[in-house]
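Comments concern the structure below.
Of the protein chains in this complex, one is absent; all others appear in place.
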Amino acid sequence: MITKIVSKNFEIPDSHLIDVALANGRYSSLKSVFEKEPQELIDIIKQSGLRGKGGGGAATGNKWQIVSDWDGVKYVVVNADESEPGTFKDRRILSLDPHLLIEGIIATCYAVSSNISYIYVRGEYEEFSDVLQGAIDEAYEKNFLGVGAKYRVDITIHRGAGAYICGEKSALLESLEGNRGHPRLKPHSPEPEFYFNEPTLVNNVETIASVPFIIENGADAYRAYGTEKSPGTLLFGISGNVNKPGVYEAEFGISMLEFIEKVGGGVKKGKKLKAVIPGGASTPILPYEMLKDARLDYENLSALGSALGTGGMIVLGEDASMVKALKNLLRFYHHESCGQCTPCREGTSWSDKILDRFVAKKATTEDLEILKSVSNSMNGKTICVFAPAASGVIDGFLKHFEAEFLECIV
Amino acid sequence: MSFSFSQENSIKIASLLNRYPHKKALILPLLWFAQKQESYISEDAIGHISEFLDVPYMHIYSVVTFYTMFRLTKPQKRVIEVCATLSCELNGSEDIKAYLDENYSKDFEVIEVECMGACSGAPMCAIDGKYHENLTTKTIDEVLK
Partner (left out) sequence: MKILIDNAEVECKEGDLLIEVMLKNALEIPHFCYQEDLGADGNCRMCMVEIKGQKRPQIACNTFVKENLEVSTISENIKEVKRSILELELLNHPVDCAICDQAGECKLQDYYMDFGLYDSHLSTPKTKKGKHIDLGSNVMLDQERCVLCTRCVRFTSNITKTNELGIIGRGDNSRVAVAPGHELNNPYAMNVVELCPVGALTSKDFRFKQRVWFLDSTKSICHGCSRGCNIYIDYNETKYSAEKVHRFRARRNNKINKSFLCDYGRLSYKELNENFNADVSHVKDLKELLKDEKKLALVSPSMSLQQLQAVKSFCKDNSVELFSLPYIDENFGDEWLKTNDMSANFNGVKELGINYDEDEFGVSLQEAHVVINFDHKYLKNRELKSKKVVHFTTSHVDSDYELIFVIADFAHDSGTIINCDGIRQDFYATKYESQNSRLVDILEELK
């Protein structure tokens, strides 16, 4: 079930060192990059159908085109904030194969005519950003980066400091500008992101790390994997009540249950599978009964009323309490709301507090009603999709596991 | 009690200044340097950064309070951050927290944090920024003793 494109070098020891990286094919795509015109690269990415791997699944080629077409000094910002619970894949790239990311950044910068790139790494990933910094230093020494390079690119690591919301692209840019991480109002028509008012591309680490393969081997080689609408592979994560938690690269479109069983080693202690949160905490939970035909691609999971998200599955076994699990996630949302919009600031806090009453088995019917109404108030009425995601989480639990919540009502 | 960056940090800062289109972007990096240097972010450090970057004091203060990793008070003990989010909770983070509280709270400040991106190594914690995954009471003792 496993396909290795981005993770090809993960198991090669010391791949973060440039000599090892070079010996294993890193930077080899740059030859084909510089042979082409930037627009050709954008076209290849479009043809490959590469979709953003930060959770949204937006068409990468289109984003590049918008940035490329926009006048101004361009920036390429790599989103390594990776804070979505259940997601821990980008960290593998940063620490196990940082040169793949650097190679991808060089290609991306060239394609959109940018010379400046920032990698926004979540503050907690200090160990991994240190490894990445070592790799960047070596890339400068070997003239892949900086003035001596064939195409000048400067990469700077920018460390976050503990704020999940800074993974949201506009909040990330606010943070990168030296502000609080408040997401910005969404534009009315397609436009790039902006860093200090200049057109900016924000892509996830894994998205950028997928670029070298595509450019070197062509769009079709990438499309050979995955499905028509979700081409290629993803670094799927699996955690929770499973025997072999970890990050495994696989094609889109494979069976979720099979993946959990064969790759994740099945539910711990031979217990039954109860539910799966398919792509990071923000994707609505799906009960086992709905998973028989579930496939790991964007279309299939959204048809089931959830989403592929980051591909980080959290597996819940038969012993898991759904009330406790929801409480856990709502505490997370309560803690991480940036706090600027009313429905989110108040709604995340309120729903978290209500869950305390369910956990204590002291809830009332009215509490359940309030929870539903608060969830409704958070959906579709805020600046960013953080609150709607929290709402989706609540609705998912209540829809599929309401009985467990009713049991907590006195 | 005034604040200034160490010589080593000053050199790093000088080179970072060329990396950003505006000085203001250096707020987070400088706060990190300050916290590394003093183990927390003092009012003097905020004042110094404010002057150095020509950014209002209140702006920096407000930024500091947004990010949970910045500390405005000097930690009295070393800090153990235990992840308490779902994958870790499903794998026993509550027991780990209780064990740490019981056995190590004298020398350490044990706090719960949200998902650290190590869910496959659940339960986990971080001590002085270093991750320790797949914790058991035994591995905790090994690490801390």
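Brief remarks follow.
Order as written gives the chain letters A and B; numbering starts at 1 within each chain.
Quick note on the criterion: a contact is a pair of C-beta atoms (placed from the backbone, for glycine too) under 8 Å apart; a residue touches a chain by one contact, two chains touch by 3 or more.
From a predicted model like this one, the values you see are computed outputs, not experimental measurements.
Only one of the listed residues, B:58, B:98 or B:143, touches the absent chain: B:58. Within the full complex, the residue among A:256, A:338 or A:368 touching the omitted chain is A:338.
Touching the omitted chain from chain A are residues 163, 180, 185, 188, 334-343, 345-350, 353-354, 357, 364, 366-367, 370, 373-374, 376-377, 380-383. In the full complex, chain B makes contact with the omitted chain through residues 43, 46, 56-59, 61-62, 65-66, 68.
Definition applied: only the chains that are shown with their structure count from here on.
Chain A contributes residues 73, 82-88, 90-91, 122-127, 154, 156, 158-164, 175-181, 195-196, 198, 237-241, 245-247, 277, 281, 312, 314, 316-317, 320, 324-325, 328-329, 331-332, 335-336, 338 to its touches with chain B in the complex. On the side of chain B, the complex with chain A involves touching residues 16, 19-22, 24-29, 31-32, 53, 55, 59, 62-63, 66-70, 84-87, 89-91, 113-122, 126, 129-131.
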